[in-house]
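Missing here: one protein chain of the complex. Every other protein chain is in place.
A and B label the chains in the order they appear, each numbered from 1.
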Amino acid sequence: MFADPALYTEIAQFYAWHMALMDNGEPDAWADAYTEDAVFEEPGRSSVLRGREAIRAAITKRVAELAAAGTVMRHWTGNLSVTPQPDGSLRAQYYSLVMRAPRGERPDMFAHVVCRDVLVRRGDRWLIRHRHIGVDALEK
Amino acid sequence: MFADPALYTEIAQFYAWHMALMDNGEPDAWADAYTEDAVFEEPGRSSVLRGREAIRAAITKRVAELAAAGTVMRHWTGNLSVTPQPDGSLRAQYYSLVMRAPRGERPDMFAHVVCRDVLVRRGDRWLIRHRHIGVDALEK
Partner (left out) sequence: MFADPALYTEIAQFYAWHMALMDNGEPDAWADAYTEDAVFEEPGRSSVLRGREAIRAAITKRVAELAAAGTVMRHWTGNLSVTPQPDGSLRAQYYSLVMRAPRGERPDMFAHVVCRDVLVRRGDRWLIRHRHIGVDALEK
């Protein structure tokens, strides 16, 4: 049921690295961690994005909006579970708390979500083939 | 002082799995992760629960109340430490932030606690023999 230590710590580090790309305003590197045919779903918040370039366009727009507003976001990952699949892909589930942290102001929770990803191996790296974000709560 | 990588990642995944059972409304599977003679203590919040069936009854009631209220809770685990004991049991300590996440609303912190568990091996799985929850803060 559980991933071995090498796989589990690799995926934990994958998410620490990947979330930091978004939070540091590097949308291209963030989008490059998706497969070319990746699907990104966040029901109730946005329409389904199909393909890496659609995902890239959406994150590029989002990062630009946040930068224009001077808003820093920090995406926490927690309670990570990693389940290898028979076809070599992985299912990863984790909670994500999105902190909105305007510099010099009081920290603030923007959203709480549960993410379910399918990751696939491409050479020496993992790519996201499918992401489903279940929004538990979101600031209105 | 520290657990080896296999043990540490196994226990991290144990908690990710176990917290999700409660958060997804599966009280029976959650209760089955306690030993038959387990003790559950949460001083200042509830009386001591003795035995798996008392723990099962309490969580079943709690899950039903949350479902009736339409409330989603997400129990985060953080700063996990795992210390093997000479008798083969483990002591695990972690912080837990309890997010209350009513769908479509602003996320909210319900409680912050420090958990101290004793885990014992039974066949191929770990069971909780003792849980002590120190409540740091709780919404009034």
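Operating definition for what follows: contacts are C-beta pairs under 8 Å (C-beta built on N, C-alpha and C of every residue); 3 or more make two chains touch, one makes a residue touch a chain.
Nothing here was measured: the structure is a model prediction, and the numbers come from that model.
> Where the complex has a chain not shown, which of A:56, A:74, A:116 or A:132 is the residue touching it?
The one listed residue touching the chain not shown is A:74.
> Have a look at B:82, B:101 or B:115 and name the one touching the chain we're not showing.
Residue touching the absent chain, from the options given: B:82.
> Since one chain has been left out of the picture, which residues of chain A touch it in the full complex?
So the residues of chain A touching the missing chain come out as 5-6, 8-10, 12-17, 19-20, 72, 74-78, 99, 101-109.
> For chain B, which residues reach the chain that was dropped from this view?
Residues touching the hidden chain, for chain B, are 1-5, 8-9, 44, 78-82, 93-95, 97, 109-112, 114, 135-140.
In this section, only the chains that are shown with their structure count from here on.
> On a C-alpha centroid basis, what's the spacing between chain A and chain B, in Å?
Chain centroid spacing, chain A to chain B, equals 26 Å.
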